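A single protein chain has been omitted from the complex, and every remaining protein chain is retained in its original position.
Letters are used for the chains, namely A and B, taken in the order the chains are written, and counting of residues starts over at 1 for each.
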Amino acid sequence: MGIVKTKDLTFEYIRRDEEGNVEGITTAVDHVNIDLQAGQFIAVLGHNGSGKSTLAKHFNALVSPTEGTVWVDGMDTKEDDKILDIRQTAGMVFQNPDNQIICTLVEEEVGFGPENIGVPTDEIWQRVADSLQAVGMYSFRKASPNKLSGGQKQRVAIAGIVAMKPKCIILDEPTAMLDPSGRKEVISVLHELNEKENVTIILITHYMEEVIDADRVFVMDAGKIMMEGTPRQIFSNVEHLKELRLDVPQVTELAYELKKAGVPLPDGILTKEEFTLALKRLVMQNGD
Amino acid sequence: MSIIVDKISYTYEIGTGFERQALKEVSCVIEKGEFIGLIGHTGSGKSTFIQHLNGLVKATSGAIYYDGEDIYDKDFDMRKLRSKVGLVFQYPEHQLFETDIFKDVCFGPKNLGLDRAETELRAFEALRLVGLDESLYYQSPFDLSGGQKRRVAIAGVLAMKPEVLILDEPTAGLDPKGRDDILDCVKKLQKETGITVILVSHSMEDVAKYVDRIMVMNDGILMYNGTPKEVFAHYKELEKIGLAAPQVTYIMNDLKNAGFDVDVSAITIEEAKTSILKALGKK
C-alpha cells in the first residue's frame, strides 16, 4: 500500500435553501480510487470546482468521506484516535498565505506545529532552525510574517509543516495567489524537499508549467479522476485537457499545432530543449 | 479622450521615517481605444501607478491631464474622473456586498446620481457585456463560482460606462479556461465599444496574445513602453528584473541558434507556427 490510498472515496454535501430545506446533493468527490507511492512528486490538476481541493482535505482528515475509505500511511482517516498521527504524517499547506499564519513571529510560526504535538522545548528550537534552513528562510526567523512577500510567506508555511517531520506534504494550490517569481521559489523548494528529504509531495494546482517535473499526474473533473500518468502521457492529450478547462505549456501546444499542420513531431513535448532536438532530428532525417 | 501622465512621482509615508518612493518621474500617453499591458514584479509600483489614473492616489509631484484637463486642478471633478476611469481591483469579487447580483451592479451608476431607469439599463447592459447568464441576475452574488463572481464585479465597474477600463490581474486564481474566458470577454468589449483597456498581468503569454502596447515598470520607473515585439526583444533585460518573455520567444531564439531560419520576434503560438512552417519548407 502506498502512502495515501483511497478506495471508492465519495464525498457529498447537501445544499440547503434559506429555510434549511434540502435543495440538492452535490457530489464533490465521486468514487475515487488512487494509490500514491511514497517518495514521489505527485501533481493533481483540475479546473476550479473539479473536486481536487475536497479530495486533498481527505488526505489530512479535515473532512471525512461520505462513502469509501482513505488510508494515510496505513491509518484509516475515519478512526478518531488516529487523527493527530494522520495530520502529522500528512501535513497540509493552503492557498492563501495570510490565512494560515497564526503567530506574529516567523520562528514562533514554525514552532506552532511541534508545540501542538508535544515536542520538548530544546527539540522545537532545533526543528525550527532545520526547517527554516530547508526552505531558505532562516535569516528571516525574527521577522514578522506581515512584512514578507507572498512566496516567502508560503515558504514559512511549508517550514511550519516540515518542522512536524511529515512523510508527505499536501499543497492545495499554494501558488495561486503568488507572482511568477514567488511561484518559482515555492516549486523549487518543494522539489528540493522531495529530493533531499525524500518527502512525498502532493501538489494541487492549475498551473501547467508546475507539473512538468512531477513523477505522476492526476487530472480531475466533476469529482472523478479522468486521466492518470506521467506528465508526458498527460500532455500528449492536448484536446482532452482543453475539454477539461485546462491547458498545456506553450511549447507543447506549438508542437501539437505543428503536428496538426503536417509536421511529424512526437506527442507530449514538454521542454523547449526537447522541441529543438525533435525539430533538428526531423530535418536530418529529411536530409538523408 | 486621452490621458497624459507628466513626470509623476509618489512617495509613501512622507515624514514618518519609513519613506519609500513608489514612483519616480513616470511619463506616458494613453490614447483612446488602446489595449495596454502593464507588467512588473510585485512592488514595482504598477498598482500605485494605476491608482493615480483615477485619482485614488495623488502624486507627490508631477501632473496628469485627462482630455487636456489637469486632474489636480482645484475645479476638477474627481468623482467624474472616477466614473470615466473604471478601476477593477485584484480579486474584485471580494467587494460584492448586495443581496442580489443586479443590485450590486447598480451600485456604481446609482452613485453617479442617475435615475432609476438609466441605472437599470446600464446594469443590464454591463451584465450582458460580461456574458453572465440572465437566469442568474437576481441570485445572491455569493452563490456564484469564482469566475462568475469576477464577471459580476467587472460588470459593476462597466455599468459606470467608463472610457478607460483598468484591470489589476483580472485572472488571478482562475483556471486556464476561466482565464481565457475573462480575457476574451475584455478583448471583445474593447473591440465593440472602443473603450481603452489597461491590463495589469503577470502572464507574459496573455499580454503577448491580447495587447497592442506593453509598459514595463521596475522599481518605480517606466522601463519600457512599446509594442509587444519591441519589449520582448529585450527578454534578457526583462529576466534581470524578475520578468520574462513568453515561452515562444525562447523557443524561437533556441531554434535560431540551432541554425533554423526562423523569426525570433514571434511572440504568439500562431506566429511561431507560421514562421517554423516557413523555415521547414525552405529547408
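Quick note on the criterion: contacts are C-beta pairs under 8 Å (C-beta built on N, C-alpha and C of every residue); 3 or more make two chains touch, one makes a residue touch a chain.
Just so we're on the same page, contacts and distances are computed from a predicted model.
When the unshown chain is looked up in UniProt, the name that turns up among "Energy-coupling factor transporter transmembrane protein EcfT", "Chemotaxis protein CheC", "Autoinducer 2 import system permease protein LsrD" or "ATP synthase subunit b" is "Energy-coupling factor transporter transmembrane protein EcfT". Checked against the full complex, the candidates B:51, B:171 or B:275 give a single residue touching the omitted chain, namely B:51.
Across the entire complex, the residue among B:96, B:217 or B:233 in touch with the chain not shown is B:96.
When the whole complex is considered, the residue among A:1, A:14 or A:105 that touches the unshown chain is A:105. Along chain A, the points of touch with the absent chain fall at residues 60, 62, 84, 87-88, 91-92, 94, 96, 98-105, 107-108, 111-121, 124-125, 128, 146, 160-161, 164.
By the touch rule set out above, chain B reaches the unshown chain at residues 51, 54, 56, 79, 82-83, 86-89, 92, 94-97, 107-108, 110-112, 142, 156-157, 160.
We take it that only the chains that are shown with their structure count from here on.
Once the centre of each chain is set as its mean CA position, chain A and chain B turn out to be 30 Å apart. Looking at the complex, you find that chain B touches chain A at residues 41-43, 145-147, 172-178, 202, 205, 242-244, 246-248, 250-251, 254-255, 258, 260, 269, 272-273, 276-277, 280, 283. Considering their complex, residues 46-49, 95, 149-150, 173, 176-177, 179-182, 206, 208, 242, 245-247, 249-251, 253-254, 257-258, 261, 263, 272-273, 275-276, 279-280, 282-283, 286-287 of chain A touch chain B.
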